[in-house]
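The complex appears here minus one protein chain, its other protein chains still in place.
Entry: chain A
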Amino acid sequence: MALRISLNINGTEHGVDLEDPRPTLLDVLRERIGLTGTKKGCDRGQCGACTVLVDGRRVNSCLTLAVSLDGADITTVEGLADGDTLHPVQAAFIQNDGFQCGYCTPGQIMSAVGLLSETGGQASAEAIREGMSGNLCRCGAYAGIQDAVLEAQANIAKAGKS
């Protein structure tokens, strides 16, 4: 059954023709739109590498049928920076060495962006570790990831006040 859906991805409308309803949002982003920043790790919702924002909320794109999201706003890691100016979470990951091989990083960053909007800028280090538990890093860069999210939270709060 052919299905046509429309997704607003990083501010641009994309019409996508699906041959059948099976493709996940992850596969549509990577294989159909060509946005390969979003990574396929486990493809089963366990690693978080595929995290994107759907209507502003972080979800595992591997466990979401694209057809169900017709009309949704999707933000991927490619949509975070403003030209050459990095998003505060991206900048903080670089500043704090929040990665080693980098494969999980797009998912970590999107998850952190989602988390900071959920917590309203008040999260403790412990709450950040808990809130980021859906993102695995096999290099073990967790200490840097935690520091990056804490710094991004502080910088976003500072920017909000100025």
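Heads up, the rule we're going with is that a contact is a pair of C-beta atoms (placed from the backbone, for glycine too) under 8 Å apart; a residue touches a chain by one contact, two chains touch by 3 or more; residues count from 1.
What we mean here is this: contacts and distances are computed from a predicted model.
Set against the options "Phenylacetate-CoA oxygenase subunit PaaI", "Polysulfide reductase NrfD", "Branched-chain amino acid ABC transporter permease" or "Xanthine dehydrogenase family protein subunit M", the UniProt name belonging to the omitted chain is "Xanthine dehydrogenase family protein subunit M". Listed residues A:Lys40, A:Arg58 or A:His87: the one in touch with the omitted chain is A:Arg58. Annotation for chain A: contacts to the undisplayed chain at residues 1, 3, 20-22, 24, 43-45, 48, 51, 57-60, 63-65, 67-68, 111, 114-115, 118, 124, 126-127, 129-135.
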